[in-house]
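Beneath this line is the structure, given in structure tokens, with notes to follow.
All protein chains but one are shown in place.
Chain naming follows the written order as A and B, and within any one chain the residues start at number 1.
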Amino acid sequence: MTKQRLKARIIKYFLQSCGSLSIIIVLLIFLFLFKEALPFISEPGIGGLFHSVWNPVSFQKEEFGLLPLITGSVLVTLLATLIAIPFGIIGAVYISEVATAKEREVLKPFIEILAGIPSVVLGFFGLIVVAPLVKDIFGLNTGLTALTGAVLLAFMAIPTIMSISEDAIKSVPIIYKEASLALGASRIETIWKVIVPAALSGIVASVMLGMGRVVGETMAVMMVTGNAPVVSFNPFTSVRTMTATIAAEMGEVTFGSSHYASLFWVGIVLMLMTFVLNLVSYRVLKKYGMIDK
Amino acid sequence: MVDIQTGNKIKIRVGNMNFFYGPVQALFDINMDIAERKVTALIGPSGCGKSTFLRTLNRMNDIIDGTRLEGKVLIDGSDLYSPMTDVVGLRKKVGMIFQKSNPFPKSIFDNIAYGPRIHGVKDKKDLIEIVENCLIKSALWDEVKDRLDTSAMGLSGGQQQRLCIARALAINPDVVLMDEPASALDPKSTLKIEDLISDLKKDYTIIIVTHNMQQAGRVSDYTAFFYEGRLIEFDETEKIFTKPNQKQTEDYITGRFG
Partner (left out) sequence: MNKKRTGEKIIYWLMRGVTYSVVLFIAYILLDILIHGLPAISWNFLTGFPEKSGAEGGILPAILGTLYLVIGTIVVALPLGMFSAVYLTEYSKQNRFAQSIRMAIVTLAGIPSIVFGLFGLGLFVITLNFGSSILAGSLTLACMILPTIIVASEEALKSVPKYMREGSLALGATKWETIYKNVLPYALPGMLTGAILGIGRAAGETAPILLTAAAFFLPDLPTSVFDQVMALPYHLYILATQHPEAQKILPMQYGTALVLLLLVIGLNMAAIILRIRVRKKYKW
């Protein structure tokens, strides 16, 4: 009997430690980002991060201003979100309210496939097909622009926005719909004036989750945005995002150098941005019972 | 332990029992002696605590977070809720039949062999014997003997419930708890279950929750009436149904509320 209890206790503690692993990993991630980033504070000093020039490899003056990288990420993310929103939301409404059951069965796996395409493949496609298209359409010198990156990233955000918005729309109580229809509203009116507003917080959360995914995306942006670390809000210029900076430069830095440490600061900023986006959307979804506690 | 008045051997003694779901008290100061090899029915309107009470007898409430019990529940004189009690050993002694028949999605044979296997019966011959015996006891043998290795999910509702009874008997319990075992069945299957209960009381102490008063009257020797978490009256079934002491019991029996 005591042996059985001991066994039960051991199993419980074992499972508990497996369960705590997620917490431990999150803590370790924070710990190691800061550990590697820390030396930067004493040399060359944390103030260096607030400059507006990113030029980490230079014989005259190394500059570690994060501003161009942040604006690069923000520009690409906002553009991508703007492109993704109509497709994502209209798609979600269409799939949940208009499409026939058969159509839905085809559409949903298709969208799931889109979510599964590796970003490097999407980046490759962007490089070979989308970039030349952007170049020709807008008459630019190069197709490697913020806009090109945004188009690709939009398609990475669409599956997230679609599937979570769809859940939000589905969770709108059917009585709303029936009440509206009973009052003589048409189906279209019911959809856009009753259902979508009722699901709005879920839809907003889905957009934020999509943005979280876009901000953190690395390969596709690195391959098609041209990698020019300049402060710009023009969609037709080349920019460089935070993610691309880390991926492109980490391979060439000397371990322990200021440049090395500065890339971890980029990681910290990136992590905090996605953390906030995810936290807020998680809270919203939880509040509306779309995630169980 | 023997009840002085009736001469019955007492199987389960419940003393000053209070039960809580978190901050909500569900049972109030229950005192009850349950006789061995008799059928005791628990009746009362829904939400009166009869199912909760039943589930305290094999500590099934333990699975629910935040439940707490005060007082004593003795089975054969040993305290069920003492910290030293082996809950698993206890559940082996107390079988349970649920309201919704719940065969596992396994074959008929594997359903019944599940308990014995857990408790260490490995020999195939022994298992076959147990399965056959239990199916005979639960009056299901003739209907399923040719298809023991087909899925239990293919049985009818009444057969499924009898299978669950066979499954409970397979662990060789002393006590069988039944939580509205026939509430989801048609009248014919219900009758079969009731016959079965009368047969089983030769060997087992049976406690049955039911919302059907005719059923309580038909199958039980003793009846306990619960209302709002309290045990209002507990006596021989005949007495409860003919001249109850309490006004509330009478009102409920005669259908004036509930």
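Keep in mind that, in the parts below, a residue touches a chain if its C-beta (ideal position, glycine included) is under 8 Å from a C-beta of that chain, and two chains touch if they have at least 3 such contacts.
Since the model is a prediction, treat every value here as computed from it, not as a measurement.
*Asks:* Who touches the missing chain here, A:Gly143, A:Gly212 or A:Pro229?
*Replies:* A:Gly212
*Asks:* Out of A:Ile111, A:Val134, A:Leu147 or A:Ala199, point to the residue that touches the absent chain in the complete complex.
*Replies:* That would be A:Ile111, which touches the missing chain.
*Asks:* Using the touch rule from the top, list residues of subunit A that touch the missing partner.
*Replies:* The list for subunit A reads 4, 7-8, 11-12, 14-16, 18-23, 25-26, 28-29, 32-33, 35-36, 86-87, 90-91, 93-95, 98-99, 107, 109-114, 116-125, 127-129, 155, 158, 186-188, 209, 212, 215-219, 222-223, 243, 246-247, 250-251, 255, 263-264, 267, 270-271, 274-275, 277-279, 282, 293.
*Asks:* Touching the absent chain: which residues on subunit B qualify?
*Replies:* Within subunit B, the residues that touch the unshown chain are 58, 60, 63, 65-66, 88-89, 91-92, 95-96, 98, 100, 102, 104-105, 114-115, 118-119, 164, 167-168, 170-171.
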